[in-house]
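Written out below as structure tokens is the structure these notes cover.
A protein chain is absent from this complex, but the other protein chains hold their places.
Order of writing sets the chain letters: A and B. Residues in each chain are counted from 1.
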Amino acid sequence: MPELADRPQPATGRRGPKIVGFLCDWAVASEGVVRDDGTMRDLPNVTLIKIPCSGFTRPAWLEFALRNGADGVFVCGCPLGDCFNRYGNNLIGDRVEQLRRRLERQKVNPERIGALFYGKHAGAAFVDAVRAFSERVAGMPGPAFPARKPAPATTGQGPAASTPGPAPQGGQSGAPAGREGT
Amino acid sequence: MYKRLLAGLLAVTLRLDTLIARVYPDDFNPLYYTGGLSNLFLTVLVLSGIFLFLYYTPSFDQAYTSVQFLTADVPYGQIIRGIHRYSADGFMIVILLHLFRNWFTERFRFSRDEPWISGMMLLTLTGFIGVTGYMLVWDQRSEALVAMTANAAAQVPLVGGWLRHALFGGAGLTDLLLPRLLFLHIGPAVGLYVFLLWHYTRIRHPKVWPPAVWTLFALGFVVLLTGLVPVTSQAPAVVAQRPQTLAVDWLFLTPYWAMRFLPPLVLIALAVVLIGYGLYIPYQLPETRSELGLKDSGVAQVIDANCTGCELCYYDCPYNAIVMVPSPSPGVTKAAQARKLRAVILESRCVECGICVGACPFEALELPRLLQKDIHERVLTACQS
Partner (left out) sequence: MTDRASTYVLWIVVLAAVGLVCTVGIVWGELTGHHRLGGALIGVILLAYSFILLCLRKGGFTSV
């Protein structure tokens, strides 16, 4: 119970879903798009983390963000084929696909994980795409990871309650939850 | 000034990409495959060149007639000859596109100067091979080109006479001329592959072929052009009679056209300056990452305790900056116990892109100033704000 209480609740009603984005240094120019604190100017619910290349992103970081309260994560690289480092965006594109499949087996909606590809001057198109992504995520119910423990308070959803099995084993399967996927 | 110009040209390049993207999907954009297209044209040139070589006779009295025989009497000889000529033009065009695109998108930065330098040498060599190709036909244009080149070479101070001898085997037209030219056409063409090896050394998975759409398009366009505008020779060369006109192939013979207006020595100096500037381009902007407004993450480091020798980073590093070496001892973590190899970073090749970090599932690679810990912290702050 305390573990669940610590987890930040998704702020769907208030400011839109909490979204973390990884933005390649060579892709969309961040001037005019990102504020000083890393959130996007037009979409304050989206925080961008600048990275040297989209291929730098470890898929585990996307999962880490989802497990720690983000409702959606995405990586933005240069247009496919135009990576400054030649294949970084193709690599992360493939890895995002793999992560989606892996997390789908853990009952996470794969649409919560996105890969966007926009060039340096495509700032407007990038903002539109992120907005669309944000709205799509906003329409999804509940936190990204269904509750591990079949706690009475959160048994609203069918699949969440059915996965870990009956209550007595819940404590065992719930303990290493954070490391299970990695 | 130069920086602003470069920024403007980058904007134009990227706008061109978005225009192309309206017709072709991103991964079919031909401008992303100028290197692969060059390689395609080079391959076509080598194959068609072998065919032409089988028919060509390098002697004054037979060179022209052997080319005429090939063109008129050999089935599809005309087509093969045209493919060779037009592919050469296509080769030059895509090389120049490759040069300008990588220049404007600043892909000569950090440790990528070696592909740039070898590329400049490939370009110079290609121009030379193109000119000697026009000389081999031994029509009036060939003779004019030989005379003009010999004249220009002889005017170079100190080494002029030696240079002319090296190129054409002596003053005037000697019997050695055409065999020598044949070698000067084919020898440097082999040399292209030597420089290509250098060009590719720092590139993992080079894009050596364009997508099938563009392979078919380039081949089809060349072959169609061959049929529509057949390649012909001019009148045969008549020794001791200087021709007055020069049909110019703008991609290869522009310097000879310019000889009408400028003395050869000025042109040679201009060529040296241009090539010299080309070699200097990667060093013109010696900016550090922080000056570029990028985070200076530092050269990637292997955390030896975690390395399992799985080679994933080795396969993904775009610059061949990671080598796998036999491991003297097992790693510390459980996964690293049975390792035979371990990763070692060649720091001089690393551009700090961090792709190896994304490739490593065992947390055995880090960028020193952008650690996984930092990313986790940022993610947590983002999620809790």
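Assume a residue touches a chain if its C-beta (ideal position, glycine included) is under 8 Å from a C-beta of that chain, and two chains touch if they have at least 3 such contacts.
Source: prediction; values computed, not measured.
Within the entire complex, contacts from the absent chain reach the displayed chains B. Annotation: of B:M148, B:V208, B:V223 or B:I303, B:V223 touches the absent chain (contact as defined above). Looking at B:G8, B:P25, B:G276 or B:P368, the residue that reaches the missing chain in the full complex is B:P25.
The chain that is not drawn here is touched, among residues B:Q78, B:T105, B:Q140 or B:T308, by B:Q78. For chain B, the residues touching the absent chain in the complete assembly are 24-25, 27-28, 75-76, 78-79, 82, 212-214, 216-217, 219-228, 230.
Methods note: only the chains that are shown with their structure count from here on.
Inter-chain centre distance (chain A to chain B, centres taken as mean C-alpha positions): 41 Å. Residue ranges of chain B in contact with chain A, taken from their complex: 10-11, 14-15, 17-18, 21, 26-27, 29, 32-33, 105, 107, 203, 205, 207, 294-295, 297, 316, 318-319, 351-355, 357-361, 367, 370, 372, 375-376, 378-380, 382-385.
Within the complex formed with chain B, the chain A residues making contact are 8, 18, 20, 25, 37-39, 47, 49-53, 55-61, 64-65, 68-70, 79-82, 84-88, 91-92, 95, 117, 119-122.
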